[in-house]
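Right, chain A next:
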Amino acid sequence: MADVTLSKVNVPPAQTWNYLKINGLSLEVPAVTGGEGNLPDRLTRIETGIGDAATAWIDSAVPEPRLISVPARTDLDEPILIEVESDRGELASTGVIVHEGAHATIVVVAADTERAAAGMTDERAAQSGIEAVVAEPGKAVPETDKPISASLLRISADRNAKVDVYEYVAVPTSCRHIEGAAIEADDDAFIEVHQYLLGGGTVAAGLAVTQRGARSSFKLDTHYLVHENELLDMNYVARVRGRNARTRIDASGVLSDGAEKTLRDTIDLICGCKGAKGDENETVVVTGDNIVNRSLPVILCDEEDVQGNHGATIGSMSVDQLQYLRDRGLTTDEAEELFGRAVVDDAALNAPVKAARNAVLSRAAELIGDEAAADLIEIFENDQEVGE
Partner candidate 1 sequence: MSKTEIADVDRSLYDFIKPEEGFERIEDGLTPEVVKAISEKKDEPEWMLKMRLEALQKYHQMSMADNWGPDINGLDMDNIATYVASGSKQADSWDDVPTDIKDTFERLGIPEAERESLAGVGAQYDSEIVYHNMREEVAEQGVVYSTIEDALHEGYEDMIHEYFGKLIPMTDHKFAALHYAVWSGGSFVYVPEGVDMPYPLQSYFRLNAAGAGQFEHTLIIVEPGANLHFIEGCSAPKYYVANLHAGAVELYVKDHARLRYSTIENWSKNMYNLNTKRARVAEDGVMEWVSGSFGSHISYLYPTTILAGDRSSCEFTGITFAGNTQNLDTGCKVIMNGKDTKASVSTKSISKSGGTSIFRSSVVVGRKADNATASVSCQSLMLDDISRSDTIPAMEVNNPTARVGHEATIGRISDDTIMYLMSRGCSEEEARTLVVNGFANPISKELPLEYAVEMNNLIKLEMEGAIG
Partner candidate 2 sequence: MSEQLLTIKGLTAGTEDKVILSDINLEVGAGETHVLMGPNGTGKSTLGRIIMGDPAYKVKEGTITFDGEDITEASADKRSLAGIFLSYQAPVEIPGVPLYSFLRTIADKRPDLKMVGRKFRKRVGEICQQLGIPESFLTRDLNVGFSGGEKKKIEMLQLLLLKPKLAILDETDSGLDVDALSVVSKAIAAYKEECNGSLLMITHNTRILERLQVDHTHVMVNGHLAAHGDASLISQIDAEGFERFEKAAEGDAR
């Protein structure tokens, strides 16, 4: 199949100097056909974070998007689970309408699902005959040749609805993934998104929320670990329209050797959103060499009666932190590893369903080493109860 170039993936609302190469991401993807985009208008009109081209590409590829409607004042017993198999380049499009006062939990898991299903590390997978997709030694797979998977999740939350979203992306270095989300929140809707972005050769995570409702609340908590020679590209956009809306975007993560990461986060305080408050916060811990860390934290504002704040800390561990950990008997390397391990542990422990946890475990050895991964796997070995 002929390739097409998605030139404006993860484009932020406000652009800046083009030579900085922070205005968006370009992805080579296979040409696709067959999708008709038959989700209702109220879902497709919502802005997605991944940009128009990537959105159209996914919509044109998925023949039958999944549509779930959560009736008013119901509380779903089971989480809505969306699984995407990265090594097969699977594409998923899902729409969820959460009606007035209802509560839903949505979980997206993008991973090498075969391995994830077994909850396995490379080593164990090899033992059980599952072939791990690994490049020949010394010969990297060109980024454009890697399979690309995608999930596009659209959520419309009515008044007083409560939605918890978990996104687990743990695809191998040999795969690429687009993790897209479009959310709309009506009056008093309460949305919480937890993202664990644990890799992939190239991962583009784009999320946009339109807070059109008064007193609506949106909270995004992203944790990431960018592994050797991987690229993580994030774009978060909050359009704040409702009065007294609350918006919080927290992103924290770790960059190991050769990692490349871009984070764009934009809070757009639109005229009329009186009393709104928006906060962005970023913490990046650099534990490896040859890293590239790009950040574009933007606040747009044309309303007077608002508060917008942004804070960022980027860098290696401080001398104080390092000294503290040394005092507890850790070497510098061990102290640095601790940060990466914390992200993986956190992802596994907070996994709402087993599939999510297994996705984390399937990448654990690659991310934090065999020993630490084995430790973590052991914790869950006999535990089948998670999320139930």
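Selection rule: all candidates are chains of the complex that A comes from, given by their letters.
Quick note on the criterion: contacts are C-beta pairs under 8 Å (C-beta built on N, C-alpha and C of every residue); 3 or more make two chains touch, one makes a residue touch a chain; residues count from 1.
The shown structure was predicted, so the numbers you read here are calculated from the model rather than taken from an experiment.
Chemist: If you had to name the candidate from 1 or 2 that touches chain A in this complex, which would it be?
Modeler: Spelled out: of the options 1 or 2, chain A touches 1.
Chemist: Considering only the defined contacts, which chain A positions touch candidate 1 in the complex?
Modeler: 14-18, 20, 22-23, 255, 269, 271, 274, 284, 286-316, 318
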